[in-house]
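Here it is: the structure, laid out below.
Here the complex is missing one protein chain, while the rest keep their positions.
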Amino acid sequence: MKKAPLSPERSPVLEVDGLEVDFETGDGRVRAVRGLSYRLGPGETLGVVGESGSGKSVTHLAMLGLLPDTAEVRAERLRFQGNDLPPAGSEALRRLRGRGIGMIFQDPMTSLNPFLTLGTQIAEMARIHLGLRGAALRETVVAALAEVGIPNPELRIEQYPHEFSGGMRQRAMIAMMLVAEPALLFADEPTTALDVTVQAQILGLLASLQERRGMSIVLITHDLGVVAGFAHRILVMYAGRVVEEAPTPALFANPSHPYTRGLLRSIPRLDEEREELEPIPGQPPDLLALPEGCPFAPRCPSVRELCLREEPGLRSLEDGHALACHVDLEPFDHEERS
Amino acid sequence: MTRGVLLEVAGLKVHFPGGRGPIRAVDGVDFVVREGETLGLVGESGCGKSTTARALVGLVPATAGRAELDGRSLLGRQRKSLRRRIQMVFQDPYASLDPRQTVGDILREPLEIHGLGDRRERRLRTIELMLQVGLDPRFLNRYPHEFSGGQRQRIGIARALALRPDLLLLDEPVSALDVSIQAQILNLLSGLRRELGLSYLFIAHDLSVVRHLADRVAVMYLGRIVEIGPKAAVFDRPRHPYTKALLSAVPVPDPEVEARRERVFLEGDPPSPDREKKGCAFASRCPLATERCRREEPMLLPRTGLGRESRRVACFEVVESGGGRAG
Partner (left out) sequence: MEGRGPEELERLLEEARKVRGNSLWKDAMRRFRRHGAARFALRFLLALSFLCLFTPLLPFAPPARVRLSEQFQPPKAVFVRHGWSRGDYPGASGLTGRMLDLRERIFGDLEFGPWMGTDSKGRCLMSRILWGGRVSLMVGLVATLVSLIVGVVYGALSGFLGGFWDDLMMRIVDVLYAVPFIFVVIFLITVIRENQEVLEATFGLTRMGVFFLVIGLVYWLTMARVVRGQVLSLKNREFIEAARVLGASTPRILFRHLVPNVVSVVLVYLTLTIPRVMLFEAFLSFLGLGVEAPDVSWGMLAADGLGAVNPVRVYWWFVLFPSLALGATLLALNFVGDGLRDALDPRLRER
């Protein structure tokens, strides 16, 4: 496991309070994110875990002003390195994207321009954000590709995205982001579309980059296995809100929210055999028609009457472990699973 | 032919014409699936696992080799009656159902194609199928887009079961589903297997899922099987270097396990399937590769015995050293 970084309370890189995102769609108003808060320290990796509809991607796209006009973003506080994030659509935010905060996505093929060589695309980043030209520019680009482990970078910069494999493309994306030396990187399902051996390589790369550069990373994924090995802290999201937050060891040692437990009990593991998996019954929530009270209530095995009426707020348990649930569960019985 | 063997595949090859040479998607594959058994076929993209399955149901033509279901060949022109015994469940619940058909239409179609039952019997059978896969039969006249991903996958499974097949090919049946739904479908599949006495050929890239469902596992790399054996043996004591690397890369949702693991990192990317055929396909990335590995292609050994517990590996280094290097 990785050594714990500085506590996020001191000089946080990112501060979010009360983030809300609504979408106006043809079918009604969708409340994709309903009050999200967290702090991220330097050199820390935060894993944001959730399924489709949890709001994990929308949250971070909203912070960077990358959502379409139909989205309405509100936040009490949104600060990067101590300064308020510029509003969406502003020139200042545009400059910050890439320079201070980088983002990589699931499918590098759609993030890379298929008509430009890789070298051109990375150079664009370096030119815009660092103002480099000529030889210095070229050196930087080659160095960036080398740093992410792409062999023969001098040759590769003349190639086009479709000439690269999936893993290489993702590395190229990372290189593109790194060139501007961001302090914070949002990685939205960066390895979901990749083979598992390539995934291991990419995660290893991100980990070593983080160590070398002291970068903070927000890793957005649905895969609990990935965050177990990579994140310092984990946020579990459901229906647009955080339902549990904890340092990684604590989250797995004692998952306290019924959803988190449900997830852990329902996924098959490589290292153990189980007769039957315990699935979470029901369907993920419909964001157009959220029920009153806790959105997880319809699927919750520990549901009480209060849960149907009132949505639980986030409350602290010990040691940085926060929970949004009315019920206090018994400590997690690991034996039950094997 | 051994008793109890339902599907026997020998030397199966599927080559596609390519620019620089044939694309050898499947390049000589041997395995069997016994009655009531689930064989998991795993590997990363481009290994040929999906193509293998497609060849077995006639969606792609096989270039060479044998594949027999109960002694009758599956390759070449398939007799319609043979199709009833082997069916397939597809990966994408959104693309595998005709959006213009109701659930009832979808489930009735196989019965109509094969002329089973009269109109009334067919309608009743569709209700029966929906119940079997856990769908509310009142939704018989609904359209696929009105269902969730998991429910659509259930429809796909029901469709595959309509003809009462003996062998079901499942091509990544849960990869496109949300995590919390995957378990529901996996449980459904194991339940159905038990109730209906089915055999499965289960294809997945997610090894954790395969571990849960399979009895035996075959690991593929670039069109060939590199290791095959009972799942506990392959997962807990892998012998082929690729299997080891593959297993070490799979994330486990347990930080302590993750911290303790030994990772085997592979260098670079897999070569493309239209490369020149010489030696072991894995040699370019293998930590144990020798000159011989680059010259000769290792066979899947030992060749004897098709028993349930048989274990075979295609590697010079491992087999020659008597499996000494393996854990």
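Letters A and B name the chains as they come in the text, with residue numbers starting at 1 for each one.
Note that in this section contacts are C-beta pairs under 8 Å (C-beta built on N, C-alpha and C of every residue); 3 or more make two chains touch, one makes a residue touch a chain.
In this text the structure is predicted, and so the values were computed from the model without any measurement.
Trainee: Which shown chains does the hidden chain touch?
Mentor: B
Trainee: Out of B:T38, B:T52, B:Q87 or B:T243, which residue would touch the omitted chain in the full complex?
Mentor: Missing-chain contact among the listed residues: B:Q87.
Trainee: Considering the complete complex, identify which of B:V5, B:I127, B:A233 or B:L301 is in touch with the unshown chain.
Mentor: For the chain that is not drawn, the touching residue is B:I127.
Trainee: Residue by residue, what part of subunit B touches the chain that was omitted?
Mentor: Per the touch rule, subunit B residues meeting the hidden chain are 57-59, 80, 83-84, 87-88, 90-92, 94-100, 102-104, 109-110, 113-114, 123-124, 127-128, 131-132, 137-146, 156, 159, 163, 195.
Going forward, only the chains that are shown with their structure count from here on.
Trainee: Which positions of subunit B touch subunit A when the two form their complex?
Mentor: Those in contact with subunit A are residues 44-45, 148, 150, 178-184, 186-187, 190, 205-209, 211-212, 232, 235, 245-259, 263, 265-266, 268-269.
Trainee: Which subunit A residues qualify as touching subunit B in the complex?
Mentor: Touch list, subunit A to subunit B: 1, 51-52, 151, 165-168, 195-201, 204, 222-226, 228-229, 248-249, 252, 262-264, 266-271, 273-274, 276-281, 283-284.
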